[in-house]
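Take this structure first; my questions come after.
Removed: one protein chain of the complex. Kept in place: all other protein chains.
And now, chain A:
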Amino acid sequence: MSESVLNPNESLAIIQKVVNSTRQDYHIQRKFYILWGMLIAVASFSQYAILNQILSLPWFSPWILFPGIGLILSVFWGSSSKNSSLSYYNHFVLTMWFTLYIAMGLSLFISLFNQISPFPFLLICVGIGTSISGFLMKNRLFVLCGIIFGLGAIYCVYLPIQQQLLLNGACMIIGNVMPNLISHHV
C-alpha cells in the first residue's frame, strides 16, 4: 500500500486542525448536572415542606432518598459510558467534581456535628465547580452562575434555616439546571 508523505507545512496543518477541533470538545454530559441540580432542589423543597408540616416524613428523608436516586443513576450512566473517548478536559472536570463532592460531604458532616446550616458551604462548593467549568469552557453564563452560587452562600447566612432551603433549591435551579438546559456549549 503506497502512502502519501507529508511535508512540514501539511503536517503542521493537520496538527493544528486536530487541536482546534478538540479544543471545542466540551461534551461533558449535561444530564449529570441537570440530574443532581434537580434532585438537590427537590430535596431542599421537600425538607421545607416537612419542616412546615406540609409533608409528614422524617426531616432527613429527602437527603437520603434523592441523593440515593442520583447516586444509582450516576453509577448506571457512568458505567455505561466509561468506555467512550475521554478528553483531558472532561477527565479534569470529572475529577474536580468528584473532589468537590467529597468536600461537600465533609462540609455536611462538620456542619451537622457543629449544629450549623450546611447550605452556605454546599453552595460555595457548587459555585466553585460551576465557575471553574465556565472559565475552562470560556462560557460566561456558567461563570455568572458560579457567582450566583457565591452570592447565595453569603445571603444564606442572614436567613433562617427554612428560607435557606428555598434559597438552596432556587440556586440549584437557576445556577445549575437552567444553564445546562439552555446552553449548547457543554
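Quick notes on this one:
By definition in this document, contacts are C-beta pairs under 8 Å (C-beta built on N, C-alpha and C of every residue); 3 or more make two chains touch, one makes a residue touch a chain; residues count from 1.
Just so it is clear, contacts and distances are computed from a predicted model.
When the unshown chain is looked up in UniProt, the name that turns up among "Transcriptional regulator", "ABC transporter permease", "Fe-S cluster assembly protein SufD" or "histidine kinase" is "Transcriptional regulator". When the full complex is taken into account, the listed residue touching the unshown chain is A:88, out of A:88, A:113 or A:158. Screening A:11, A:99 or A:162 for touch with the missing chain picks out A:11.
The chain not shown here touches chain A at positions 1, 3-12, 14-15, 18-19, 21-22, 25, 83-88, 91.
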